[in-house]
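Just one protein chain is left out here, and the rest sit where they should.
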Amino acid sequence: MEKIYLDNAATTPVAREVLDAMMPYFSEKYGNASSIHSFGTEAKEALEDAREKIANKLNANPYEIVFTSGGTESNNLALKGAALSNRKKGNHIITTKIEHGSVLKPCKWLEKLGFDVSYLDVDEYGLVDPENFENSIRDETIMVSVIHGNNEIGTIQDIDEIGKIAREKEIYFHIDACQSFTKTGINVETQNLDMVTINSHKIYGPKGIGALYIREGVKVDPLIHGGGHERKLRAGTENIPGIVGFAKAAEITTPGDVEKMRELRDYLIKRIINEIPNSNLIGHPQKRLCNNANFTFKFIEGESMLMLLDQAGICVSTGSACSSHALKPSHVLLATGIPPEDAHGSLRLSPGKYNTLEEMDYTVVNLKKIVGRLRELSPFK
Amino acid sequence: MEKIYLDNAATTPVAREVLDAMMPYFSEKYGNASSIHSFGTEAKEALEDAREKIANKLNANPYEIVFTSGGTESNNLALKGAALSNRKKGNHIITTKIEHGSVLKPCKWLEKLGFDVSYLDVDEYGLVDPENFENSIRDETIMVSVIHGNNEIGTIQDIDEIGKIAREKEIYFHIDACQSFTKTGINVETQNLDMVTINSHKIYGPKGIGALYIREGVKVDPLIHGGGHERKLRAGTENIPGIVGFAKAAEITTPGDVEKMRELRDYLIKRIINEIPNSNLIGHPQKRLCNNANFTFKFIEGESMLMLLDQAGICVSTGSACSSHALKPSHVLLATGIPPEDAHGSLRLSPGKYNTLEEMDYTVVNLKKIVGRLRELSPFK
Amino acid sequence: MYSEKVIDHFTNPRNAGELKNPDGVGLAGNPVCGDVMKITIKVRKENCKDFIDDVKFKTMGCAAAIATSSMVTELAKGKTINDAMKITRIDISDALCGLPQVKMHCSNLAADALNEAIYDYMSKRNLTIPDDLESRHKKTIKETEGTGHKHDDADAPVDECG
Partner (left out) sequence: MYSEKVIDHFTNPRNAGELKNPDGVGLAGNPVCGDVMKITIKVRKENCKDFIDDVKFKTMGCAAAIATSSMVTELAKGKTINDAMKITRIDISDALCGLPQVKMHCSNLAADALNEAIYDYMSKRNLTIPDDLESRHKKTIKETEGTGHKHDDADAPVDECG
């Protein structure tokens, strides 16, 4: 039996079409996009073509897309870049308690520099209350940064509402859309978005490449200085094969892929909740990423489930993929009010477009056995 | 006739062996190195294996290698990271007048934050005088950053001497070795190096990946915050195919490659200097990168040479590959004392391991014609 | 990340379960921290010495927690209670060919749970409790009842990947 990869929220395989699109740019069209000879021109054209494709997906202007090395760098650029560039306006930033580390850590760093950060609460489903957001706005507020689709619990925020308020109050609105990009619509115009973080390796594109949409006029200090690449916002020789692959990955996504993931997800959720006692779905029942199914199983711990599943050829993660390297239960699960003892028993199953229903069956059967076996071992019941 | 690529200092094609090594990591072994299931473990092993290979090339400890998105990011991390982390020690940094933009711009940024930067002069060959360096050291000096092999004029600095002084005076020694890595020996122990910037796309590896060697104990603030990747010094999902390719590229370099490039370089230099009147070699005649031949041709301008060569299928650059996007002559050429009117007439020919002697012949023949034709057009003689 | 020995003990735990009418019961860990171990022992007297005749464990926890529980029962079985109470976290992790740094606390828990079982046995029999057993007992109780013991490495790097 082939292995079953159910960790597509952590990373995805590169799609065949994507790899095909990248291939010519490694050893044939290998020019530096800043060179002015024919190799350079060829690279530059590929770069600008990719920029346009990515922009199209967000209803943005190509000029507003800045390529980076990934989601983490884009989040750092958005948070630190906008904060440092708009210090004159104020020192207050608003974000949530369920952000990815690549937003939370830059916030902590900014706090050390004298910025004041408000971390918004979420409800039991992981939703931010827009009213609560509105009440937290001050005269000194520069920006609000919200994770669009949560990587752990899958909850999708109501960014339309938040965007309206942010625009009205004239504060920048940044979303971390690493999980949601291509999985749910993002429109920088209708949703009043000022900055959007996206990356490639979550959407069947290559690792090591991402982008930040920065609305024209939004002031951002660069993080990486050097040559004048990416309209001086991000220096460094452009990773053309990566950029081409990223754009191709974005281009080939179809509503059918999303529909398929949703089906697999719903099938998993239904069977697991019905067939495994003391299992609970985490996150919002409807407003959730098409590829996220996250549960807690009482009386047992996530890593041991994960490892026994791995032995059965099934790859999943616990909450945040690797939270088991840490000892603390995930800050996201805790923010939803799940007690720590239950949070330890969480498991995230993240189907992708290459998974099949048969694989889901095999997974449920094995998961049932494994949960039973670990509960046998557990002092609780 | 195939095109002749003589711009290997700007970037190189990915070597076949390198691409072969990378291929499995796109769509088969695509795990996230932080995941703890089998896909993750496989990725992690590839990551650590690559780290060891890169470390070997520098006589470093694998633990001391931090992967980044390229040379520009590594230089930013070294300069800003060490400066911000060692502010208590002082606010003085020493560098040279011939650095790459990815060192100079971070220095300018640090100056705005209150750091004081000394830019060392170079002689007509582009060499820093170690004594001059020693005299510029103050009590507040944190670090010295020197470009090992210069990207424009090819001059290789005497880092042994500089390293001895830096170690004795207890200041950090960083080199930007993007051009020199694998082309001339680098040994962090015998040369007293504390930080070394290297990248992949100059050595027949993929774009978008680089590394910074950071000696154990050297204090550096991270530039990109998030998950605890790369011993908390550089967050972001690791670009495994890129890292594997980078390591493979470093691994397969041979003294034979260097010898071959040197031969091509010397052949070019000899014929051009002998056969084209009013041409001058820039940079040091002996202490120079094996792949750098840089000339000025009097009475004419570099971009027009470059474009006519491009029409003949020969790809070269003027000074810094794209300085023709700017109007100012290269700061490096000016630092060597070349008058601006001559600096405008510079041309860099950078042979690589895939070039042939026949290509050099074709290049010289065409260059001769083109220089002649442009001088015909020139009001000077 | 784990040694083969750890994987083996995790996948095929030795002495899993709970003894009926045990002579001693020990608990360590705290559900809030994600690891709880329960150890039950049967003690046999021979030549004026107390031997651990049988020992079983029940554990909720990660792979390392289960493997260290399994290992501590193997190490303890057949030993005198005097020798058994000397089993340290290092003994357990060594017997498992090492544990990742962040998982070292699991071997501590396993040693604690065994100690607690011995403590329970000794106090029921009114045996004189050695000073360090007493002090370890107090520490364990506190951690078990509190909202959780402090991890040595609460600030250990968190690799997030998704």
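So that you can tell them apart, the chains are marked A, B and C in the order they are listed, and the count of residues begins at 1 in each.
The rule is short, and it goes like this: a residue touches a chain if its C-beta (ideal position, glycine included) is under 8 Å from a C-beta of that chain, and two chains touch if they have at least 3 such contacts.
As the structure is a prediction and not an experimental result, all values here were calculated from the model.
Only one residue from B:Gly185, B:Pro277 or B:Pro340 touches the chain missing from this view: B:Pro340. Of the options A:Gln191, A:Thr237, A:Ser330 or A:Ser378, the residue whose C-beta touches the omitted chain is A:Thr237.
Considering the whole complex, the residue from B:Ile4, B:Leu223, B:Leu281 or B:Ile300 that touches the absent chain is B:Ile300. Mapped onto chain B, the interface with the missing chain covers residues 7, 9-11, 100-102, 151-152, 299-304, 307-308, 311, 317, 320-329, 339-341, 344, 348, 350, 374, 376-380.
Here is the rule we use: only the chains that are shown with their structure count from here on.
For the pair chain A and chain B, the distance between C-alpha centroids works out to 34 Å. Rounded to whole angstrom units, the spacing between the C-alpha centres of chain B and chain C is 55. Between chain A and chain C, the centres computed from C-alpha atoms are 39 Å apart.
Those residues of chain C in touch with two or more other chains are numbered 156-162. Under the contact definition stated at the top, the residues of chain B that touch 2 or more other chains are 32, 34-36, 40, 226-228, 237.
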